[in-house]
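Note that one protein chain is taken out, while the other chains of the complex remain in position.
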Amino acid sequence: MTHKTRYTLAQLAELLDAKLIGDGQCEITGLAALQNAEPGQLSFLSNPSYVSQLKNSKASAILIDEKYLDSCPCNKLVTRIPYVSFAKATALFDNSPLPPTGVHESASVDASAVLGKNVSISANAVIAANVSLGDDVVIGAGCYVGENVSLGKACKLHSNVTLYHGVVLGKNVKIHSGSVVGADGFGFAFDGSKSVKIHQLGGVKIGDDVEIGAGSTIDRGALEDTEIGNGVKIDNQVQIGHNCKIGEHTIICGCAGIAGSVTIGKYCIMGGGSGVVGHIAIADKVQVSAMSLVSQSIPEPGMYSTGTIQAKTSQWKRNAIRFQQLDSIAKRLKEIESSTDKQ
Amino acid sequence: MTHKTRYTLAQLAELLDAKLIGDGQCEITGLAALQNAEPGQLSFLSNPSYVSQLKNSKASAILIDEKYLDSCPCNKLVTRIPYVSFAKATALFDNSPLPPTGVHESASVDASAVLGKNVSISANAVIAANVSLGDDVVIGAGCYVGENVSLGKACKLHSNVTLYHGVVLGKNVKIHSGSVVGADGFGFAFDGSKSVKIHQLGGVKIGDDVEIGAGSTIDRGALEDTEIGNGVKIDNQVQIGHNCKIGEHTIICGCAGIAGSVTIGKYCIMGGGSGVVGHIAIADKVQVSAMSLVSQSIPEPGMYSTGTIQAKTSQWKRNAIRFQQLDSIAKRLKEIESSTDKQ
Partner (left out) sequence: MTHKTRYTLAQLAELLDAKLIGDGQCEITGLAALQNAEPGQLSFLSNPSYVSQLKNSKASAILIDEKYLDSCPCNKLVTRIPYVSFAKATALFDNSPLPPTGVHESASVDASAVLGKNVSISANAVIAANVSLGDDVVIGAGCYVGENVSLGKACKLHSNVTLYHGVVLGKNVKIHSGSVVGADGFGFAFDGSKSVKIHQLGGVKIGDDVEIGAGSTIDRGALEDTEIGNGVKIDNQVQIGHNCKIGEHTIICGCAGIAGSVTIGKYCIMGGGSGVVGHIAIADKVQVSAMSLVSQSIPEPGMYSTGTIQAKTSQWKRNAIRFQQLDSIAKRLKEIESSTDKQ
């Protein structure tokens, strides 16, 4: 579909399932944050700490929860979760170029591939044998789709994505450029003098509505499949090792690294740059803070962290040197406590 | 070669150089871990803590060390290192699609390139001037192989790999998709107002039997070459800076980052997400744990770590704040000890 970039408030109220309070004929031509909005733009109030910005915002209308109506002087679109309504509005105003229709003449599509309706395959993409592409699938320029790969309806590969043989994507999966799904897991057996490769015989199964950012890698399983659940969102430069199982709707932020054979529950949030060592399990609804390392299984929900807090390096160094003495410090403290007790 | 996926145990005993105890006519159609194995599958016992799983495994045969024979009720293939035999078995059962033969019509191969026997070059790959490809080399779709690059016998580049000019690969080197070898090292001289580029005049030399995962980057040297020794295994999203020398058979796990001019010895294991600062040396047989930072040279073998252990964030925060007072804590403890001594 094409996106128009001009709507009346009455149209937006309908499209966003919102209650309009104000001028339905007011024209909206874009979106902006409260403090940056210009006349003609729609904004939103999500974080209550920004309520005070409402009265000075130049926005022509604001997506808002009904409890803040009185603080808002301009047109209002009242919804239950304004941030979600804003997300839906971004889709309405997205005027990204539409994918070209059909198969580009420079694409290389194996005769055995099965293409659904309305499939777009861009220049220099390569579709190997026995690939199945659902309706409305978009394959960007320079992508490689390996043998026996299956993409569900409305999947989109941006340019230069690589899918190894046998990878299975559900419906509406989006993968950004440079990402690689189905490369060999990292498995070797050491024979005393060298590493002997363990061929990776499993695959990768990705559920519906998954989005994978740019430059991320998800390895194929050793014997079983690596599995990514429905609704999982993966940011850029994330690494997911072989045999991992990622639960539905979990969010993995940029640069996180998940080692092999890790199970992560549903609705987790793995912070940016966080890491998980191999062969452990993380429960549902766990959050791991940025650059924290999970080295033991986490059996219950909650937020977990490792590391220290930033400090000027000169000051940090004094403390970091003392960390090396921490066991001694603890023992010496204990000793003093014991001798004090005896007194 | 094509891989059949059905062998008798007698055939497997011969192919894996194992001693068969049991039914040589038993047919094996796949591999699985002890607890997942189905009848018809071959499994293995590597970790002694799984001995108790032997009696309940449904596997038709098990690769096993002779000392555990008595605990194993089914057919046995006895070998010295069952895990290595299992690795060799994965090669036998690997039925990944074979690379297409010959040069695809959409590939762009410079007339000056020298191709060995049985070379496979896939769709839209680009081979620049004066490239030399050994016998049995496989170049995946969309790869770029720069000027004067040399690949030894049986090297395999998966799709969308980039090799800059002058890179030299030994025999049997495998590189996964999205990886880049020979990009410029990160070198600049600061002139007081801006960074002046130091052109990177060195190359990259990679030994035999090296495997490099997906999305990894190995930079060319500034003046000398960056060197990766024989048998080195590099996982996904690993960064290796200019002028590094990586010793033979060292293993570098996913997301590790090695800064420039680092020397790493032989048979090291760099954990996932670990880092090494520039211009230091690490001895042979050093292991660095996940997400640890090596900021000083390591002159002797052993395992090294940095960081803290995961905790609930609320609890972690209390301790992390105290870390900022650690030098003070140590001094105050010392003072108490001194005053106690005086009493």
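As written, the chains take the letters A and B, and residue 1 is the first residue of each chain.
Assume contacts are C-beta pairs under 8 Å (C-beta built on N, C-alpha and C of every residue); 3 or more make two chains touch, one makes a residue touch a chain.
Since we're looking at a predicted model, the values are computed, not measured.
Checked against the hidden chain, the listed residues A:Q25, A:N56 or A:T90 yield one contact partner: A:T90. Touch with the chain omitted from the figure is made, among A:S57, A:N75 or A:S177, by A:S177.
The chain omitted from view is touched by exactly one of B:P99, B:G152, B:G170 or B:G215, namely B:G215.
Annotation for subunit B: contacts to the undisplayed chain at residues 106, 108, 124, 126, 128-129, 142, 144, 146-148, 160, 162, 164-165, 178-180, 183-184, 186-201, 215-217, 219, 222-224, 237, 239, 241, 255, 257, 259, 275, 277, 287, 289, 291-296, 298, 302-309, 311, 315, 318-319, 321-323, 325-326, 329, 332-333, 336, 339. One chain is missing from the display, and on subunit A it is touched by residues 30-33, 36, 81, 83-84, 86-88, 90-91, 93-94, 96-97, 104, 106, 122-124, 140-142, 158-160, 176-178, 209, 211, 213-215, 231, 233, 235-237, 249, 251, 253-255, 272-273, 290-291, 307-314, 316-317, 320-321, 323-327, 329-330, 333, 336-337, 340.
One rule holds in what follows: only the chains that are shown with their structure count from here on.
Subunit A and subunit B, compared by their mean Cα positions, are separated by 26 Å.
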